[in-house]
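All remarks here apply to the structure that follows.
One chain of protein is taken out of this complex; the other chains stay put.
Order as written gives the chain letters A, B, C, D and E; numbering starts at 1 within each chain.
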Amino acid sequence: MDNKATVKIRIRDLKLWYGESEALHGITLDISANSVTAFIGPSGCGKSTLLRCLNRMNDRIASCRVQGDVLINDQDIYAADVDVVQLRTHVGMVFQKPNPFPKSIYENIAYAPRIHGLASNADEMDVLVEESLKKASLWDEVKDKLDQPGTALSGGQQQRLCIARTIAVRPDIILMDEPCSALDPIATAKIEALIEELKQEYTIVIVTHSMQQAARVSQQTAFFYLGDLIEYGETGQIFTMPKEQRTDDYITGRFG
Amino acid sequence: MDNKATVKIRIRDLKLWYGESEALHGITLDISANSVTAFIGPSGCGKSTLLRCLNRMNDRIASCRVQGDVLINDQDIYAADVDVVQLRTHVGMVFQKPNPFPKSIYENIAYAPRIHGLASNADEMDVLVEESLKKASLWDEVKDKLDQPGTALSGGQQQRLCIARTIAVRPDIILMDEPCSALDPIATAKIEALIEELKQEYTIVIVTHSMQQAARVSQQTAFFYLGDLIEYGETGQIFTMPKEQRTDDYITGRFG
Amino acid sequence: MQTSDVFIWLTVVLAALGTVAFWLCRQRVLAAGGLADIHSRPGYYGWYGVLWLLLPALSLGLVLAGLHLFHLYSLSMNGIFISCVVAGCLGFVRAYRLVEPRFRARQAVEAIVRGLLFVAAGISILITIGIVLSVLFESIRFFQVVSFWDFVTGTRWEPDTAFLIGAGRADEGVAVPHFGSLPIFAGTFMITLIAMLVAVPVGLFSAIYMSEYASHAWRNRLKPMLEILAGIPTVVYGFFAAITVSPLVVELAGKFGLEADYTNALAPGLIMGIMIIPFMSSLSDDVIRAVPQALRDGSLALGTTKAETIRHVVLPAALPGIVAAFLIAVSRAIGETMIVVMAAGLRPNLTANPLEGMTTVTVKIVEALTGDQEFDSAFTLAAFALGMVLLLVTLTLNIISALVVRKFSQRY
Amino acid sequence: MQSNNAALKRRYRADVRFRWYGLIALGFAISFLTFFFISMIGKAWPALTQAEVKVNVHYSEAVIHNYNKAVGKKDRRIVSKYWLRGLPRMLKAHPEMLGTSEERWVLAESRVDQYLKGHEGHGLKSKYRKRVDELKAAGKTRMVFNTGLFSHGDSKLPEAAGIFASAIGSVLVLLITMALAVPVGVMTAIYLEEFAPDNRFTQTIEVNINNLAAIPSILYGLLGLAIFINFAGVPRSSALVGGLTLALMTLPIIIISTRAALRSVPESIREAALGVGASPLQTVWHHVLPLAMTGILTGSIIGLAQAMGETAPLLIVGMMAYIPEEPHSILEAATVLPAQIYTWSSESLRAFEERTAAGILVLLMVLLSLNALAVWMRRRAEQSW
Amino acid sequence: MQHTLRSFDIALDELNDRIGMMFKLVRKNVRQCQKAFENRDSALAKTIIDRDAVLNDLEVGVDEAARQLIVHHQPAASDLRFVFAATKIVTDLERMGDLTRNIAGLIQQQNNIEQLAPDVLKSMTELVVEQLKMARRAFMRRDTQLARQVIELDNSIDNLFINDQRALLTHMAESPELISTCMRLSNILKQLERIADHAVNTAEMVIYMVMGREVRHISRQELMELLGEDDDED
Partner (left out) sequence: MQHTLRSFDIALDELNDRIGMMFKLVRKNVRQCQKAFENRDSALAKTIIDRDAVLNDLEVGVDEAARQLIVHHQPAASDLRFVFAATKIVTDLERMGDLTRNIAGLIQQQNNIEQLAPDVLKSMTELVVEQLKMARRAFMRRDTQLARQVIELDNSIDNLFINDQRALLTHMAESPELISTCMRLSNILKQLERIADHAVNTAEMVIYMVMGREVRHISRQELMELLGEDDDED
């Protein structure tokens, strides 16, 4: 892959309020295509909030109000004519706790493509399901039990199933909000390995509490504090030579 | 503190069954006084199970059967004449998710001393509460709001409240089952700092999923795999020069 | 002494003795050892004394009262009173002598309390046995007279002469009674069907609206309103169905050129349906809300609309709960008595026309048991046979719903 | 990302439609409720007033033997027989009134009452109607608040029928139900939820309880009839048998709601208490029960409300008998409010209909307050968590 | 076994390869020094000097990679030992590079040194090259026996060096006009001896890396005990 990163997401002076309280104080940030960007920072600093701005999941919260621009592929996703439903097919999301639908493994994957009409017949759907599961490195483990419920898988497998489900609608971007915090180290390592694979094809933004995880999987790291973006840069640089004292303090465990 | 560790807990060929399935296959382990011993290992390897043997919390599970000896201060805690309730005052336990009683902060601490008759009047109780909160490094943060509900504290504070509550009954040993897994890194660091303090006075056994955490807080580390104790030794040695290949594989992330 | 006086006196005396017992035991242990030496907190020794006072007294009282009630053995009220107090004191003396610092009072007290709890739990078994036996015995007697096959497949229910036979006047040439229950069950089925046709869509969609669309504030207003429907006694529904709805149905049917009985099945069916709405909606609402928010987020994040998410993810996930709610609602409808007693007909009628009068199992039971007939005529016994069928059907429905719930409960 | 394709539009239309289904369903339920209450209140409203007529009354010696003599022949069918019947007793109690006479307001006969209220089907014969019209013209009729409704027992005479006796019956029955079902239910639930080992016996009890809750109430009537009355010989129609029957019926409700309340106390609280050395019983007593208390009370209230509105099993154990006097002991024959309503509803006289409605209104008021209390408590419990 | 995280393996492999490459470059340098010396090849000497920059860059690169590895993957146990050993070995290798550059510098100033004691340098070079080969192999194969041989070989080199040095002293005393030439030659030998010492250091780190035992300042005997005397024969 060539190193010259193209910018996929442009965030410009993004402010966000929950009711009266401002949770994001003007964030400006460029997220590169085909790479992993990690958001880190202490609890409540607005990482998840910013992430959920990127596919407008925050629309679900009535009290939430947004100002500023979020441009994905140079299109303002908060423009009036943007269709949220379609936006979310382009910007997939993986959640903290694995949340497979209580359906069969196959149906978990096939559900969204069916709604979006991505497969015109059963064979195409089979292919799509297999492809998605393969991309999520899950195919080998589940290929003989596609009709078993997705909830019967182990936690790590469930999370990969959720990733496969997201991949199935062919998004550009995958958002992950602490995708490993409910998993044990081995399952976590597998997800991290998967993220490493996926960044070839997708733009990935991941929120994580674990600085080690951010260091392991990401190419860029953004450090947030109390709703501000304190520092953003190459992960290697952030973790060896941050520019800001606050970043250094947080990363070295000198906070609070 | 002198280095010559006295053995506080002796586990001898401990086997444990849940119904028909053997979850621990004969564990033999000596846990030193006034130090932190960490149990690590992949999910389901029996860490929690072993921990809960040490204060007989497993008694609550009907299908659970134990064979072998657990000696605390050279007394077999599975002997017929042992009073479980009294055992649990000597061997305190802190759980994964902070679980303060939905009472005031003061009452959270005072409850157990009261049922055990550890304070003969209100003044003594005040002293005991203050002392426990101080030991748990929480006093400064809550001294002005002792009558507020314990559930209104932040996650990290709640966990320290739970530790204070455990300390209040003057245990010898404190067992912790993934005490930080529900907390963010800053709260985690505070608990770790507290554990560091507490080991002066208490024998601490901690189960953790985070190898980094085990490395940070513990003096001894025991690595379990599928119900077997694979390796047990000085934490520094386990993490730089483990004797067993499986330990090395797990610690370096080469598992599964 | 009057019965009620015994109650009062026993309460007063035992309360007083209990206080003394508590104090005595507590003092005894405190006198024998310091706070640090005694095994349990001092209060436990007190309670130990109290329990040993109360338990013998009250259990003896219960036994004596039982004997009295069943006319097996009678003691005067004074006798009961005195023997209870004496038994209590004996128990206390035993307890008092056991009290010493090393005595594990807490364990002893807890063992007793645990025993009491266990006894309480046993009562539910007794009730079930009671119900099954009471219904079973009488049904057996019924089926000794009437063939089971006729009962199940017969289409004529004309039992009126049975009590004459029961009274030993069979030879007077009265008509042979018929106990064909088919029309009764058909009526029950018809009314249940009508009720479910109302309750299921209304209840389910209400639940969906409340849990998925309504704001929190609205939900908090709407849900109690629906629950009012469940709080209205069935006798009131029956009255309403009979007085208001039945005439309305007749009138409306007339407008359409149809003829309806005043005891038509539609009115009680409709009202029963309305009565059942909250069962359907509340239970469904609960299970729909129990579907984790994460599943909705997961679906919406895939770019689906709200309705799609509800239809394809939420409802399937909640389906076992909804099915269970449905089954419970059905068993409610089948067993519902007052509405049909007051608004449905008495005449068994095998028809598919809901505008005609028809009758139900429960109506027949009430009819049979509220008259002045002897309890052992086939006419009254038939009520027990019907009751047994009712019991079997509802139990079956309930067990199925429990199975459905259990089978799918580990799904998330 | 513009929403310009047709498929998407269709999907959005389906979305809107779905929402409307819900609204319609709710609208249906709520309009029924409104209709129901309006029609019920409309029916019950007249029962709150009662006609009185002003007639001349003679307290002669003869009245003691024939109360009809107290009023003039014209008025005999106009005043209430109930009032007339009470005269001899009153005169015996107050001999000094003998021989006097007065013109006074007197309870009117129910048909007169209906006529004066202008109801169709009042059933008043035309000759009396004329007399009533006269009285009315002379200002000798009036409508007063119907205190009798709340202070009288049942009566065959609609104008004298009240709910007092049945209310007392209800209270007695409920007291018995509560005294039996609540402690046993709560204790059972505690045992099952907190102490029972997971064995066959426990499972049997659990299955049983769930089944008991689903059994139609009328079967409890059969049980009461067969066991309490026929086998144990408890007097038929007595508050005791009613209370026992309803207690059995309420028991599973209370057990289930108590178990739910206990279960909603997080396991972590128990672990916390056990972890600091509390015994299992202390854990339950000090932590679990206090936290579950609102839930338990809510469940009990709902159970009792249900018992209070229950009719069918009580019919079977004979509590629909005609009981004009309030019971003085739990062994005496008694009736309860819903049974009273049922009895009245099957009376043919038009005047009973409005009384039925009034009785219903009273019953509903009590039940709704109980339910509101339960809702309020539940909501408070939800908040405190 | 592979790491679950492929990037971890890649990073480790890269570190490994870079060090292997540095070993090779150093060996090449040493060999070319000998050639330049023999052929009075000033240009070759220049090549060697220029190559130092490559080694320098490799050193800094390896250190940076090691730090990134620590930050990204928090290595522990065998991985940590490897990364640690790498940062130590790389210092030695860079220093060896410097030393060969020094030699090349001395060769550039050469005036007839090669006639003085051509064999001396040759045999020394051969030993050092052999040692470097073994050291590299020991590192790449995590082979403690090879590492031990590297350490043992140092004895021979030291002996050779002392003999040569003595010979040179004699020489200088005999022909004072050759003093500065001899000094230069002595210097070259000294540098080679230093290279051998650094090779020993790398071998010691290999032993640490494999066995987790620090052998940097322990006696030869202890070391042999640790590595097992019995293997001595072959």
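Note that contacts are C-beta pairs under 8 Å (C-beta built on N, C-alpha and C of every residue); 3 or more make two chains touch, one makes a residue touch a chain.
Quick caveat: nothing in here was measured; it's all calculated off a predicted structure.
Asks: Using the definition of touch stated at the top, determine which of E:Asp13, E:Asp57, E:Glu126 or E:Glu225 touches the missing chain.
Replies: Missing-chain contact among the listed residues: E:Asp57.
Asks: With respect to the chain omitted from the figure, which of B:Glu107, B:Glu192, B:Glu231 or B:Asp248 is a touching residue?
Replies: B:Glu192
Asks: Using the document's definition of touch, tell me which of E:Arg18, E:Arg51 or E:Lys88 contacts the absent chain.
Replies: Only one of E:Arg18, E:Arg51 or E:Lys88 touches the chain omitted from view, namely E:Lys88.
Asks: For the chain that got dropped from the picture, name the residues of subunit A it touches.
Replies: Here the touching residues of subunit A are 211-212, 215, 238-242, 247-249, 251-256.
Asks: Touching residues of subunit E against the unshown chain: what are they?
Replies: For subunit E, the residues touching the absent chain are 53, 56-57, 59-60, 63-64, 66-67, 70-71, 74-76, 80-81, 84, 87-88, 91, 169, 172-173, 176-177, 179-180, 183, 186, 214, 216-217.
Asks: What residues on subunit B make contact with the chain left out of this view?
Replies: 186, 189-190, 192-193, 196, 212, 215-216, 235-236, 239-240
Throughout what follows, only the chains that are shown with their structure count from here on.
Asks: Which chains end up grouped together through touches if subunit B is skipped?
Replies: In the absence of subunit B, as far as touching goes, the chains form one piece.
Asks: What chain is the most remote from subunit D, judged by the mean position of CA atoms in each chain?
Replies: Farthest by centroid: E.
Asks: Quick one: subunit C and subunit E, Cα centre-to-centre, how many Å?
Replies: 90
Asks: Using Cα averages as centroids, what's the distance between subunit A and subunit E in whole Å?
Replies: Result: the chain centres lie 48 Å from each other.
Asks: Just curious, how far off is subunit E from subunit D if you go by their C-alpha centres, in Å?
Replies: Each chain's C-alpha centroid was found; their separation is 101 Å.
Asks: Where in subunit A do residues touch two or more of the other chains?
Replies: Within subunit A, residues 85-87, 90, 115, 186, 189-190, 212 contact more than one other chain.
Asks: What are the residues of subunit D that contact at least two other chains?
Replies: Residues 11, 279 of subunit D each touch two or more of the other chains.
Asks: Sort out which chains touch which and give me every pair.
Replies: Contact pairs between chains: A-B, A-C, A-D, A-E, B-C, B-D, B-E, C-D.
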